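The complex appears here without one of its protein chains, the remainder shown in place.
Chains: A and B, in written order; residue numbering restarts at 1 for each.
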Amino acid sequence: MTATPLLDVQGLTRRFGGLVAVDNLDLSVQAGEIVGLLGPNGSGKTTALNLISGALKPDTGSIALRGGAIAGLAPHKIARLGVARTFQLVRVLGSLTVHENVLAGLAFGTRNDWGPRAEASAEDLLQRVGLGGRGAVMTSELTYIDQKRLELARALALRPELLLLDEWLAGLNPTELLQGIELVRSLRSEGIAVLMVEHVMDAIRSLCDRCVVMNAGKRIALGTPTEVLSDPEVVRAYLGDSDA
Amino acid sequence: MFLEPLLTGITLGGMYALVAMGLTLQYGVARIMNLSYGEILVAAAFAVLWLFTAAGLNPLLGLAVVVPAAFIVSWLIYRILLLPLVRRAKTRDALEVDSILATFGLLFVVQGVMLVIFGGAYYSYSFLAIPVNVFGVTIAANRLLALAFAAVIGLALYLGLTRTRAGTALRAVAVDPVSAQLVAIDVRAAAAMAFALGGGLVAAGGVLVSMFLTFNANIGVVFTMKALIVVIMGGVGNMLGALVAGLILGLTETFVATWIDPGLTLAATYTIFLVILLVRPQGLFGRSGR
Partner (left out) sequence: MMLSLPVKLIGTAALVALLACVPMVADGYRLSLAISLLNYTVLATAWALFSGPTRYVSLATVAFFGIGVYTVAVLGEVLAWPLVLLIALGLGMFVALIVGLATLRLSGVYFVIFTFGLAELVRQLVTWFEVNITRTLGRYVFLDVTTDQIYWQLLGLTVLVFVAGILIRRSRLGLALRVIGDDETVARHIGINTTAAKVALFVLSASFMTLCGAIMAPRWSYIDPAIAFNPVTSFQVLIMALLGGVHRLYGPLLGVVPLTLLFEFLLANFPNHFSILIGIAFMLIVYAIPQGIAGLLEKLTKRKGAAS
């Protein structure tokens, strides 16, 4: 590898009391790449995202964005450097309108958009995720899938270079899933890199350039989706050890 | 001028620890941030004063009357005043804000009642004010007795919480109310019990404090404040933390009062609080939250 990766994580470790949630994790994402972060429940995927986005501080290890260290920075600083995220349990701002949710992302993200230009951008973003013309609706009145769309629009409003998706495709029906996959794919063409925690195998196969598989906090496999999904250790992690 | 403030500080710190243990139960288990907490302490102090002067009842026997009474009153306060808020609250934060507001109102009601009855004057009574010599330092017997009682009550509470079934249930609710329900613990009953226990403890604190300190109808707020600081310093829900933090606070105040100026004790308390907030907001013994 010659170019500096967009995101470079080395030896990342975080403990909760006696439990090592993320254990010496190495991981990188190139600009414009879609990387899947897989693993059974409780393997530390969400904790890893939380460490990258700044929600948690790592005990040891380094996280570099375009070569600059971001490990342990406050989340708002990391966000302004170009890392946006969605949450495993969707988090929209219930007392704001749909439009205002996106405005909030625009106003404080990497570009600090505010005023008439931001209003127009907000509408564009809503259009893009399939919520065009629904800006005036109160967020609390949206359906689950629309809340997920809105959360993505808000994350995109930050104009990120790296997007962290935490099971964003979970809970969608087959049609919505196809739309969702197309939406994520379209991000790549804009040069946005994606690191996605995901369980939906169809999405992983069709979207991810590479996958990292975690188990019990450790990285146990790295490669293309086909490679990692046929890796015996990965199969064992998901299906359980026959002699355990 | 070292041994004397040391002993005084330990007795005072023992009282703070005892009082804070009750608050940490109320806040840690029942999730009620009780701003009227210190008012129960003052009410208990006035109650034993009245029993002592009017009926000639020994304050230590007064404990046997006042503590159960405070337990029952606190239980009723929880069931009648606070349970509606618990039912209404959608989140833990909402309950916190509601309980702060409700108990803030209660503070003014209770304080107002005591002001009407006793006025703003300072009271004290003389009970066992006999000088005793400990390690060459003279100290009033009532202080030593208060400390001994506080130690016994604190120890009994600690054993009760760690060695009995009911105590384990309370600790389980403190750690995780949702999972506690899954193992068939009645969370609301446990919360009411913890709140009532807290009331009993602060009343005990009030009785013991009244044996050697002067008090008036307005000082409840200061005790609430100090108990809150001790709870934060020791880590919410942590009994041993409350003990250590209480002693630290008592010693600091006494040394500041003796060596610097008695008018600056609250400033010293706040300085400690500020340092804790800046350095270790999860408390001396608290685990860092997720």
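General remarks:
Rule of thumb we're sticking to: contacts are C-beta pairs under 8 Å (C-beta built on N, C-alpha and C of every residue); 3 or more make two chains touch, one makes a residue touch a chain.
Everything numeric in this text was worked out from a predicted model, so none of it was measured.
Only one of the listed residues, B:I10, B:L115, B:L213 or B:L284, touches the absent chain: B:L115.
From the options A:A79, A:L169 or A:L229, the residue with contact to the chain not on display is A:A79. When you scan B:L128, B:A166, B:V221 or B:L240 for touch with the missing chain, the hit is B:V221. Here one chain is not drawn; of A:A31, A:A104 or A:L222, the residue touching it is A:A104. Contact between chain B and the absent chain runs through residues 33, 35, 81, 84-85, 88, 93, 96-98, 100-102, 104-113, 115-116, 221-222, 224-225, 228-229, 232, 261, 263-264, 266-267, 270, 273-274, 277-278, 281.
Contact residues of chain A toward the unshown chain are 53-55, 74-76, 79-80, 84-85, 87, 91-96, 100, 103-105, 107-110, 114, 154-155, 157-158.
Assume only the chains that are shown with their structure count from here on.
As a whole-number value, the distance joining the C-alpha centres of chain A and chain B reads 47 Å.
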